[in-house]
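Every protein chain of the complex appears in place save one, which is left out.
To keep things simple, chains are lettered A and B as they appear, and every chain counts its residues starting from 1.
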Amino acid sequence: MIPTGSHHSQARDGSLAGVGPSTGSHHRNPTPYSLGDSSASATRITPGNALRPEDIALAAAEGTAHPREAVAEYALRLGDDALILAQRLGHWISRGPELEEDVALGNIALDQLGHARSFLTYAGAAWGKSEDDLAYYRREPEFRSAHLFEQPNGDFAVTIARQFIAASYQYLLYRELTRSSDPMLAAIAGKAVKEVDYHLDHSTQWVLRLAGGTEESNRRMIAGLELMWPFVGELFEDDPLIAEVGDAGVVPSSLKEEFDRATAAVLAEAGVEVPAHPMATGGGRHGRHSEHLGYLLAEMQVLAREYPGASW
Amino acid sequence: MAENQPVDDAGQANFDAVIAKDSRIEPKDWMPADYRHALVRQMSQHAHSEIIGMQPEANWITRAPSLKRKAILMAKVQDEAGHGLYLYSATETLGTTRDEMTEALLAGKARYSSIFNYPTVSWADMGAIGWMVDGAAITNQVPLCRASYGPYARAMVRICKEESFHQRQGFEILLELSHGTPGQKAMAQDAVNRWYAPSLMMFGPPDADSPNTSKSMAWNIKRFGNDELRSRFVGMLAEQVKVLELELPDPDIRFNEDTKSWDYGPLDWAEFKEVLAGRGPCNAQRMERRRAAHDDGAWVREAAAAYAAKQSASNDREAA
């Protein structure tokens, strides 16, 4: 169903002629089996095999990936969440609290962007649109992201609080979505759940450290959680689309209990209370967004819209 | 750093023998203070360049015109953080901590490549930086994979492998633009015009004005002079620009049959010195951004260190 594996024909670690380092032939050989210890290396690089947005676009072009309308609308929601979060996280690169964390947040942003591209490409297949058509040429009310993902980065604790909620939610969601009756959604979720598992671990580690570090970090972590928690509610709201999607999707409310239990366990270990604020009114799934999204879209879309129809 | 280290004849003899054999010096070997000093200077400057060099490209991550380009750019800027880290780590084996290096950078005592003091004003700059700036960097760095200091050479092997995609992605950005709309092509040509001379200056001043080059070459840290590498680089650009169907802003580029090397027009070294002296377009901005990230992150680093100390204390109590 999904083509993988054979499309990496280009020499991945080659460089422009004559300027690449000579590193010995075994470095260039992505042989998947052991060649004995003489080939042990810490720099052997391979692209790996996984479902890529390009594979989905190809399947869409060939007509083998064609979601029904409701499934496409559903994929759009998941794709927009990931896209907006990736856009937010991308801003951290070169601004992290330590260089190692720049790299970590960069990896998470890239994972989210990958999920966004997959979901948007698949959604677009229903309407003859590309991922870029959807990302760059929709207006604000046409986006389907939840308010949580739109929230500004704030300080590192605010970003970690947003990450902790987002990853906790996405982990449960994607885990269930791997059983989707829609094979493409199941395949995208199969890749995404493993990556989000790490995002959850990353944010959990930081919740523990910030909450249990210094007085200042504890204060900031609590403030971050207080700021972000009201946006939890929207993530678990059901609506008529969910019923239409049926067993191709996941019923959001069905994840709430486990979300509450899992997040409460981490926060208990961190010694902080689960914020008790009332939940904010959402609306993102229906195009009613936070005040922040417009600015984010203006920045994200500006160049593409200056050159409509251009190729990059 | 061992500035006033005692004379060690056996150490010096061993060092000289290793260099003469073109073998590698390793961290715990005795080495001349000047050699250590030259390495710390060059390697930390290299590391700082990677880190400051993230900023001009990070400037376009949020505005990249397609999601594919956004992913590529994000991965590239992230790689630069990684490369800075590899180089800081390698420098730490010489007895200078990353903290000391960061302090020197923020205090304005350490340098980074001047090229990053130029602004990225259009998307095409992402292409020109990848093609020309990274191209120049790779030309410089490939010989460093054989530098006489083991940790530096090993870091460079890893960096060169990863950077091979950086130049290609830049080239492809320009290729797309030059084959796009007239507006896109003009954007590409403008970027090439602006980045050409600064990228040639990345090889450093002419050898005659470069006090460190001859010593570095004697120690097998550098393998080629600045002018030779620059000429080699011009030759590569001259060929590749034809594929792009763009022009280099230098009518004097030609292959010199007598010297078997590429000639090019005079470079404005006065401007180079101005930028180096801190009077470039973005010097203050780049430093401010680095300082802000460092200062804003202090409470996070403190928190993680405090948490680790508490955990280790409680583990000790449990063990007792």
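Following the convention adopted for this analysis, a contact is a pair of C-beta atoms (placed from the backbone, for glycine too) under 8 Å apart; a residue touches a chain by one contact, two chains touch by 3 or more.
Note that in this section contacts and distances are computed from a predicted model.
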item: Omitted chain (choose from "TRAP transporter large permease protein", "Electron transfer flavoprotein subunit beta", "Septum site-determining protein MinD" or "1,2-phenylacetyl-CoA epoxidase subunit B") - UniProt protein name; value: "1,2-phenylacetyl-CoA epoxidase subunit B"
item: Per the touch definition above, residue among B:162, B:176 or B:250 touching the missing chain; value: B:162
item: Per the touch definition above, residue among B:34, B:103, B:247 or B:288 touching the missing chain; value: B:103
item: Positions on chain B where the hidden chain makes contact; value: 10-11, 14, 26, 28-30, 78-79, 82, 85-86, 89-90, 92, 97-99, 102-103, 154-155, 158, 162, 298, 301-302, 304-308, 311-312
item: Absent-chain interface as seen on chain A, which is shown; value: 32-34, 36-37, 39-48, 98, 100, 103-104, 107, 198, 201-202, 205, 209
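Assume only the chains that are shown with their structure count from here on.
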item: Interchain centroid distance [CA atoms averaged], chain A/chain B, Å; value: 31
item: List of chain B residues in touch with chain A within their complex; value: 51, 54-55, 58, 61-71, 74-75, 77-78, 81-82, 84-85, 88, 123, 135, 138-139, 142, 145, 156-158, 160-164, 167-168, 171, 173, 176-177, 180-181, 183-184, 236, 240, 289, 292-293, 296-307, 310
item: Chain B partner contacts - residues on chain A that touch it in the complex; value: 13-16, 18-23, 27, 43, 45, 53, 83, 86-87, 90-91, 93-103, 106-107, 109-110, 113-114, 116-117, 120, 131-132, 135-136, 155-156, 208-210, 212-214, 216-217, 220, 299-300, 302-304, 307, 310-312
